[in-house]
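Some notes on the structure that comes next.
One protein chain omitted, others in place.
Take a look at chain A:
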Amino acid sequence: MAAKIFPVIKLATKVTLAGGALYVAHDSGLLGTSKQGFEALERARAAIPPAMEEWMKYFGLEAQLPAVPKVEFSPVQAWNSGVRTSISALSEAPRKASEYSTRGLQYVKDLAK
């Protein structure tokens, strides 16, 4: 009797675990639109520092770990800044090259005098 019921219970436990994980993921908006995903990320970012502080206090590690710096990074801003810098350097390149070659020639002439 027990030998027959055990596989059923095992399967039911597995289905409950997997189904529960799927339900939690769906319920917290992780599988929804990009706006919901962004909001979930913001919620996680807001919740992690207090949770980490609590755990550090619990384990007595307060004084040992340094404070996590707040990083404000936008990939789009970084990319745009990189593009502007590169194009600006390319547009200045002929003038700079001419200027440095003139200076270099002048230096060589001065040495030859």
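Just so it is clear, contacts are C-beta pairs under 8 Å (C-beta built on N, C-alpha and C of every residue); 3 or more make two chains touch, one makes a residue touch a chain; residues count from 1.
The rule is short, and it goes like this: contacts and distances are computed from a predicted model.
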Record-based protein name (UniProt) of the chain missing from this complex, from "MICOS complex subunit MIC10", "Response regulatory domain-containing protein", "Carboxypeptidase O" or "AP-3 complex subunit beta": "MICOS complex subunit MIC10"
Absent-chain contact - pick from A:31, A:87 or A:105: A:31
Candidate in contact with the missing chain, chosen from A:9, A:41, A:89 or A:105: A:41
Positions on chain A where the hidden chain makes contact: 14, 17-18, 21-22, 25, 30-31, 33-35, 37-38, 40-41, 74-77
